[in-house]
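Showing subunit A:
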Amino acid sequence: MNDMSPDSYVTPDGRTIGGVVMEMKNITLRFGGVVAIKDISFDIREGEIRAIIGPNGAGKSSMLNVISGFYVPQEGEVWFRGSKRPQMKPYEVAGQGIARTFQNIALFDGMSVLDNIMTGRLTKMKTGLASQALWFGRAEREEIEHREQVEKIIDFLEIQNIRKTPVGRLPYGLKKRVELARALAAEPKLLLLDEPMAGMNVEEKEDMSRFILDVNDEFGTTIALIEHDMGVVMDLSDRVVVMDYGKKIGDGTPDEVRGNQAVIDAYLGVAHD
Partner candidate 1 sequence: MLDTAKTEVETVLEVNNIEVIYNHVILVLKGVSLGVPKGGITALLGGNGAGKTTTLKAISNLLRSERGEVTKGSIIYRGERVQGMTPADLVQKGVVQVMEGRHCFEHLTVEENLLTGAYTRRASRGDIDADLNMVYEYFPRLKERRKSQAGYTSGGEQQMVAIGRALMSRPETILLDEPSMGLAPQLVEQIFEIVKNLNESEGYTFLLAEQNTNVALRFAHYGYILESGRIVMDGPAADLRENPDVKEFYLGMSDEGRKSFRDVRSYRRRKRWLA
Partner candidate 2 sequence: ELTFPSLSYRTGPYAANGIPFADGYADYFTLLNERDGGIGGEKINMIECETGYNTEKGVECYESTKGEGSLVYQPLSTGITYQLIPKATADNIPVHSMGYGRTSAKNGEVFRYIFNYPANYWDGASVAIKYLLNENDGSLEGKKIALVYHNSAYGKEPIRTLEELSEKHGYELTTLPVDHPGQEQKSQWLQIRRDRPDYVIMWGWGVMNQVAIQEAVNIRFPMENFIGIWWSGSENDVLPAGEEADGYKALTFHNVGSDYPVFDDIQKYVVDAGLAAGAGDQIGTALYNRGLYAAMLAAEAAKTAQEMHDTAAITPEQMRDGMENLVITEEKMADLGLPNFGPEFEVTCENHGGNGYAAVAQWDASAGEWSLITDYMQSDLEVLQPLIEEDSMAFAEESGIEPGCN
């Protein structure tokens, strides 16, 4: 299939994948002497689940950081929705509808689960300082409106019973789930997930997969996903980018990637079942 074609197509399981929403062009990112990303280009299409895989230290997380504006690449361009993105602060990127989760959980430890998820909606809350200081009226109404949205997500992710718990006390796996909830609360166009299933057992991974698929399906959210569990990657993703030592060594459908010798050598070891 032609990567650059703007046309949409329909997947075997009946989802519609649209045109390219985000395109990375010749990205190079260096930290002093370390080259984290070397001249990588790839694109993400509307509505697809795009996986990024590769050995440890390949530069996957760095790539997500470039997309969310936290790292500024030395070379290359980021195109979003058909236009070149100027240099942006991370919060501006978030304002464009890109939300994410983090590899080393980055929840706000001092707040409850509910408040953490509510922070996901901050880009959407518009009342000013003055009306918030007075609370009754606009601010309260807005709060309740958004609270309702958040409650939907809480229901969706089945974390009702920990709503008021401070996140610091949660076990690892639940924290990951709360992070996903926070990202979902932003109602993103593009959702970036960095190892959402690390530290989970199969059952929990299944749950997580279900959430990811549902988000993609119900809201049409485009998802870019980093994951080391090949089973998950192969099952969920539409297309996979493989990185190694900062370089792209493969890009294509799961099956294509699975058969790619370079990928097998660098990452998969033996062909995965």
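Here is how the candidates were picked: all candidates are chains of the complex that A comes from, given by their letters.
Heads up, the rule we're going with is that contacts are C-beta pairs under 8 Å (C-beta built on N, C-alpha and C of every residue); 3 or more make two chains touch, one makes a residue touch a chain; residues count from 1.
As the structure is a prediction and not an experimental result, all values here were calculated from the model.
Enquirer: Of the numbered candidates 1 or 2, which one touches subunit A within this complex?
Expert: Result for subunit A: touching candidate is 1.
Enquirer: Where on subunit A does candidate 1 make contact in their complex?
Expert: 13, 31, 34, 54-58, 61-62, 103-104, 169-174, 195, 198-207, 209-210, 213-214, 228-232, 235-236, 267-269, 272-273
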